[in-house]
Each structure stands twice: as C-alpha cells, then as structure tokens.
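Part of the complex only, each chain left as placed.
We call the chains A and B, going by the order they appear; numbering starts again at 1 in every chain.
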C-alpha cells in the first residue's frame, strides 16, 4: 500500500508533538518533515521528549517545509490565515489546527478573535474537522480546520440532544474543566507549577469563542464558562440543559445517544450503575482519541434539567486526533488508522 | 472606557463604585482602587476625571 506523505508547519508546540506521535505510527502515512522557527536544526525529541527514538527527524526552518500530500499547520490563531492560503495546492489536503478557519462566519471570527479575517474567501470551502458532525463534507475537503477542545467536548455532549429536538426552548449552561496543556507550551507566570498546581478557579467566566463553535455545530446557544483543574491533559464539559418543561425519562435519552453514537468509532457512552468509574473522566481517556459521553435526567417538582457530560483529551480528540481522523476521511483511508491507542489505567 | 466626572460626589471607582479615599495630584498618575484593585488613570484634575487603565486579559491560549 503506497503511503501518503505528511508534513507539519510549526510543530514544536504540544499540538505539533501530538500530530507526530500519531502520524509516526500511522500505517498509511510517512512524515517527511516538521518545521519550527525556534527549534530549527534541533532533533524533534528536544521539544518532544516522548518521541525519542521514534523518529530521526530534525526540525526544519520555517521556509523549508517539504512538499507533501497532507500539510498540518500549527501556526497560532490570527497568524494562520496569512499562511494557510499559500499552502493550498490541487490534490493536497491542508489541515489548519488554529481557530482561523473554524467559524464559517467572518463577522463572528472578528467579534471573538478581535481582528478581521484576511482570508475570508476560503471560509466557504473550509470544513470543520469534526467527522462526528461533518463526515460527508470532510470526505472531499481540501481545507480542514482543527477543532476547539472545549467546544468539541461540548458539541459531543449536546449533539444527540440537539438532533432529538430536546434542546428546544431550553437554556444551556456549559461548565468546563480543563487541563493546563490547553494553554499551550508558551511560558507564562500563571503556568508556573508552583502557582498552577491544584489551582481550581474560574479561568474564563464567559467563553464566547467556544460558544460560537458550539452554536455552529449543534445549533445550541450556550452560556459557557471554563475552570482550571489539576490536569495537564484533559477536558470535561458539563452541560446543564434547563428545560422549559419536565425532563424526559432516561430511556428517551439512551435512545437519542445510541442513535447518534452506536456506529461512531471514538465516541463511547459511559453510564454505569456500579463500580468506581461510572461516568466520563478525562483521566481515563488521556492519550487516546476517545470521547466519553453521559447524560442524566433530573425530574423533581417544576421544570426539569438534563445534565450531559463529555470527557476527552484536549490534545488528541480535542486537537491532533480529530485532525488525523479528518485526514483519514479526506484521503479515503480507514477512519481509525493511526488512532487505535488504548488509554492507561490506573494512571 | 467609562469615565467618572467628579462634580459633587466623592471620587468613585468606575469599575466597582467604591469610594476612592486618595486625592490624586498629577494628571496621568495611575492609582489603584482599594475596592477592586483596578488601575485607574487620572485623565484630568479639574474636573477630577479618572478612567480605567487598560488591563491585560488573561492569556487563555487554546
């Protein structure tokens, strides 16, 4: 089977490292190069110690990106939109891990990212890289956007309810808990271990960027907040759906979630009645492309509530994993190729 | 940027409405509100006008 070639632009950050970890063990892909302005000339394992011995690649200077069938761009938000258009070639798939091509509406982008979109002409063609909501569109895509990690956990928790019409007339609050790697590898005071360890606080009381992504993918208008918790990898999104009337019974919810996810390779319904681990827990999916979802109906007097949660690894299903999964779909490769990692337990 | 114009009421912080006990001496001076820690820039002395100094949003990254 002839392998396809892949290269990574700006691969010294956490997302770049995850793309390498997945692609280096992908049966259908050969990684032909990874660039990094800051680490040019250094061995990859200098920035990604877990990759020692897995590759002999060195980081290339930014302007030495080799040609490849698939290009992953890890250039940060607002810079990517200047870079990505130059990467586009016929017959090539470009996957942009930044937020620049996630929102189809350039006005929403400008509102939440504070700067006008300079490549808005590509937005109609860009496909949001979440196969669980856009598999058909990803198939033929030339430009695929990465996904937001918190938005993806929220989308996957809410999707079955949205599709079953159970969000109608409801007000939705999304309370996120997220690990420190989501803030990226860049050094900053708040990220110091001695300050960040065991810190549990509201990091963003309102989080419109993610809310915009959620509304685009599931149609749900949400009030989002994000907390820091004692995790490096992992995000847990807890969605509180305040219903206009009584809550449906849990059988109805089982049907809605099964209908949406029974054939999905990476979304698992985790709702156990016994044992220690009964619901989604980011600690139990770390390093894998799994997204675990669950749901609870709260009856009681007065209008009811549904609580839906989703746990995933912000660097895998919330970034590099969905990117590789989307690449598989776009290239016509088996969707699970390179994404079979089993998570650790105990961990 | 909301501004507080001092006519009669004592100087009030534009962010948290706490009363500012200190009396600024220079235009352009920056003082901290004891109530909420907001940095306030003295825009003018007569009338006494303060406004919120721009503050760094938390770098949310992702």
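Here is the rule we use: a residue touches a chain if its C-beta (ideal position, glycine included) is under 8 Å from a C-beta of that chain, and two chains touch if they have at least 3 such contacts.
Every value quoted in this text rests on a predicted model; they were computed, and no experiment measured them.
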(message) Need the per-label copy counts for the whole complex here, not just what's displayed.
(response) A x2, B x1
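Definition applied: only the chains that are shown with their structure count from here on.
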(request) State, to the nearest whole Å, the distance from the C-alpha centre of chain A to the C-alpha centre of chain B. (result) 40
